[in-house]
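Sharing a structure with you now.
What follows is chain A.
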Amino acid sequence: SESAPGSAATGSSAASSSAGGESSEEIIKAASAAGKIGNWGLGNEYEIQALLTKYGLPTDYITQDFTMDQFDSDAVTLASAMTYNELGLVVNGYDGGYNYGDSVATIDMNDEGVAMLEDNLFCSKAFAQSNPNTVKAFVSASMKGWYYACEHPDEAAQIVFEAGSSVSADHQAYMAKEVAKLVTTDMKGNTVSADKVGQMQDEAMQQTLDLAKKYIILEDASAKEKLQSLTLDDIRSTDYLTYDKDKDGAVEKSAVSVQLKWLPQAQFMGYYVAKAKGYYDEVGLDVTIVSGGGDISETTAVYNGTVDFGVTWVSNLINADAGGMDLLEVAQVYQRSGLVLVYKKK
Partner candidate 1 sequence: MATMELEKTLPSAENNVEIMLDQVGMVYQNADGKDVTALTSVSLDIQKGEFVSLLGPSGCGKTTLLRIIADLLQPTSGTVQIGGETPRAARLKQRYGMVFQSAVLYDWRTVRKNVMLPLEIMKVPKADRIERADKMLKLVGLTDFADHYPRQLSGGMQQRVGIARALAIRPEILLMDEPFSALDEFTREKLHVDLLRIWRKTNKTIIFVTHNIQESVFLSDRVCVLSPHPGRLSAVVNIDLPRPRTMEMKETPEFTALVAKVRNSFEGV
Partner candidate 2 sequence: MKQLKRLAHMAPNVLLPLGVAVLLVILWQTQVLHKLLGTDTITLPLPTRIGEIISQNTAAIGQHVEITLTVALGGLLLGSLLGYGIAVIATIFPKWGAGGLTIVSAFNAIPIVALAPVINNWTRDFSNDVSTRSTFAKILVVTIFCTASMSVNAFRGLTELKPFSEDLMKTYAARHTTVFAKLRLPNSVPYVFTALKVSVPASVIGALVSEYFAEDTVGVGRQIRENIVKGQYPTAWAYIAVACLIGISMYAILMLAEHFILKRRKG
């Protein structure tokens, strides 16, 4: 698509990231003073806290629920939103939407320099070591699915919808397009070829790790220590991005499961497409997709072996590793942050 640098992620044509007159700083300071900045918490707050710190503000926020009612009613004036999900609902008029159109604007974490990497693919180090071929096969088939999905977002949306998603088909289509942008654009706004999906850019990874070290607050002294000592090599490995059946050999474990970070929706279209298109079958895997969003988080589920793979945000993985879970990122799907703060223009 024709996404230009700087506006790549704020995909809706309506919402723009520079509102006439007011600067981001003024808006953030005003909202902070009123105590009306919102986020979901539970590990999604670090970018917001980094942003607030950047402007010398206290890091308090209101907990948002999973609707945008608080934003609608002005209980929250600067609300967290994912470009592909909540922002779409705020802007658009379809079923479930609030139809604000271009009367809202956003502040983008990527532009502000406080972006952290989000949806990735990970497993436990122990699992990767004892099942290298399974991991490679799963990663490569999944990335093939992602590649196809980014090329054909409408078809991908339809596949997700039929796989049991309950979000409206309209919203699903919107989401697929927006997600494709996150996969194919990096934090600086440069285009990343979709056939490189899964690659780990060290600079973005490092920025994420550095911010995580600063904003993940831990009460557990030994976890704190562990967090500060983490390096990129502790949390990610590029060894599993490609799989050659003939050279590497057959998979060690053929029935595997992956737990998503959230409900079944186009946010995870790559996996649904890989399953529907038979990419997993091709490499000899039988994959179960477990939906997430409950309190048994994907990191916990992977750590204790309930599932084999998980999709999470890099900061969540760092957090879990600091707690001693020994998890390993094996692919980075989103190349830039999908988080924005949305507000109503004056």
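On the choice of candidates, all candidates are chains of the complex that A comes from, given by their letters.
To be clear about the criterion, a contact is a pair of C-beta atoms (placed from the backbone, for glycine too) under 8 Å apart; a residue touches a chain by one contact, two chains touch by 3 or more; residues count from 1.
Note that the coordinates shown come from a computational prediction; the quantities given were computed from them, not determined experimentally.
Listed candidates 1 or 2 all sit in this complex, but the one touching chain A is 2. Taken in their complex, chain A has these residues touching candidate 2: 35, 41-43, 61-65, 69-70, 73, 75, 218-223, 295, 297, 299-300, 303-304, 316, 319-320, 322-325.
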